[in-house]
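Shown here: the complex without one of its protein chains, the others still in place.
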Amino acid sequence: MLVHSRTGKWAAWAVFFVLFVPLFAVPLLVILAASFTTNWSGAFPSGPTTEHYAAATGGDSLQALTTSLITAVSASLLALTVGSWAALAATSLRRRGRRFLDALFMLPVAVPSVVVGLAVLVAFSKPPMLLNGTRWIVILAHTILVTAFAYSSVSAAIVRLDPMYEQAAASLGARPSYVLWRIKLPLLLPALTAAAGLCFALSMGELSATMMLYPPDWTPLPVQIFAATDRGSLFTGAAVAVVLMGTTLLVLLGVARIRTRASYR
Amino acid sequence: MTGGATGGIRFDQVSVAYGGNTVLDRLDLTVEPGEVMALLGPSGSGKTTALRAVAGFVQPASGRVYLGDRDVTGLPPHKRGIGMVVQQYALFPHMRVHDNVAFGLKARKAAKAEIPERVAEALELVGMAAYAERYPRELSGGQQQRVAIARALAIRPGVLLLDEPLSALDARLRSGMLAELARLHRELPDVSILYVTHDQVEALTLADRIAVMDKARLQDCGTPQELYRRPRTEFTASFVGNANLLPVTVADGADTVDFAGRALDVPTGEAAGGATATLCVRPHLVGLGDGPNALSGTIAEVQWRGSTHRLYVDVDGHRVKADLRELRETPALGDTVTLHFAAEDAVLLPAGTAPGTGGGAHA
Partner (left out) sequence: MPSAPTADVRPGPSGSRSVLERRTGSIDGPRKPVEGPDRGAGDRRIPRFVWALPPVAVLALVFLYPLALVVQQSVSPDEGGTSLAPYGDVFASESFRSALTTTVWLAVGSTAGCLVLGFVLAMVIAFVPFPGGRAVARFIDVFLSFPSFLITLALLFIYGNAGMANGLWTDATGASSGPFDFLTTPWGVLLAEVTYFTPFVMRPLLAAFSQLDTAQLEVASSLGAGPARIVRQVILPDALPALAAGGSLVLVMCLNEFGIVLFTGAKGVTTLPMLVYSKAILESDYPAACVVAVVNIAISVGLYSLYRMVSRRVGA
């Protein structure tokens, strides 16, 4: 299209791969390779082993995996509920109300995660809302952080949703609640699942706020990875990181499958 | 399938405005039970707004909308009990055809046992019974159109609103669907149909009466024959069919007008002598050669249109169109020719008929 000569094309591709491969592909491959290695201080890793995975899938790390999964699933579901509710409510508001809700629900993106963690810590460390030291404070912080993403993806989908479906349904005698349940939500299902996947992935990788809040008995995977690398067990850290990436990918794939089944056109 | 207890639509001085911009101006119109009324007009004429006011998707700034003798002006759409088919069909993509058709029945809590029967009946009516298990995306445009109609009819509405229902179809399918709609209406004689279109052929073919809209106002209303043969305004004359509109002055004598210095014999009705008016003659009623009301001029353009020739003739600075049966010898540009038309084929319209001033010039 832009470059027509054969050499020009090859040059463009060469530039692309020289930049792309080392910057984006190599890091992930290195982590994967390192997770199977005993030692790596040369061109190639040495000593293939699976012992890091024994460590990464048992004991503390297994505990961390379930912790992360429970946190991510609960935070995603909560965020999806609040975010979609707000997005749906926003559509029936006037322009100014809609802008207000937009600004309000996108605010958590603008506030640094560490500060969200600090704020939650400050607010929920004393009665009557004493959550500090429990798992709930972690789940709460994750929910706050991912709600913005749920809100924005659902409201983007609502904007794209053609009002003619709602109107056709209303003209056929469907009450607003019936329209919501039978027409709007089913048509928004692809967007809802996509938002759920996004929230899940973000929560799985959340470190900043978690570092401020996690109680000793509720350490999610990112904290576990940090703990491992901090005490010098880089290879174990890599194995746990692979577990984190693999779990995230698996869930995203599952969500994508649901999504293709739920999209109709 | 029969319509509801009360049919018909009545607009009573209905005005709609968006942000100070009047898109429908004091519409008065009655659609009788069982009547097909076409709302014909260019885009932006207010015709779709009128339809959406009946459906309840726009709120009139003033005036009332009645379905039968029920004032529905303040009623939300889902309580109005009308059937509606829009340009893009709006079939629910996540439901099979039979679920689409059953939607209105379920939403209105029809008796469970009755639903399959009525769905089958509606699909049968539009010839789509064989497609009940399909999803909308598996249907062609014409088939989706039929399902949309079946869905609207399943709730047995007294009123059916059709908003440019054929404009998404290609030309060949369109004429087929037009015949299909005419058949449907014969089978459902009690249903009032409000049919919004910008296509005069659709309106002339299907409608019992046509309401011509322009610039947010109703310009003219009558049977297709009336509007075509006896238009009341310049706008109707040029929008419904093709027309030569010639500026004339009514002479003092009986049934004579002055056109660029020539006296033409046409019925002047009640028009006062000395008044300016517009003479409307359909191009296909203009003949070539000498005759009554002869006009000679020079050929400005010749278009061959298969079965006809369209001549553009300059008569003293006015361009006159004539559609003639295919000519053996095509006249050359610049040739002088004579055209004529019969007095009874001409209609005198008030000059520069401003929107909304209504007809009256023709007797």
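We call the chains A and B, going by the order they appear; numbering starts again at 1 in every chain.
Here is the rule we go by: contacts are C-beta pairs under 8 Å (C-beta built on N, C-alpha and C of every residue); 3 or more make two chains touch, one makes a residue touch a chain.
Computed from a predicted model, the values in this text were never measured in an experiment.
When the full complex is taken into account, the listed residue touching the unshown chain is B:Arg186, out of B:Arg186, B:Arg305 or B:Arg328. Across A:Thr49, A:Gln63, A:Asn132 or A:Thr229, the single residue that touches the chain missing here is A:Thr229.
Touch with the hidden chain on the side of chain A covers residues 1-4, 8-9, 12-13, 15-16, 19-20, 23-28, 30-31, 34, 40-43, 82-83, 85-86, 88-90, 92-93, 97, 101, 103-116, 118-124, 140, 143-144, 147, 197-198, 201-202, 204-208, 211-212, 222, 225-226, 229-230, 234, 237-238, 241, 244-245, 248-249, 252.
By our rule, only the chains that are shown with their structure count from here on.
Inter-chain centre distance (chain A to chain B, centres taken as mean C-alpha positions): 55 Å.
Within the complex formed with chain A, the residues of chain B that make contact are 55-57, 76-84, 86, 88, 90, 92-94, 103-104, 107-108, 135-137, 151-152, 155, 161. Looking at the complex, you find that chain A touches chain B at residues 162, 164-165, 167-176, 178-179, 182-183, 186-187, 189, 262, 264-265.
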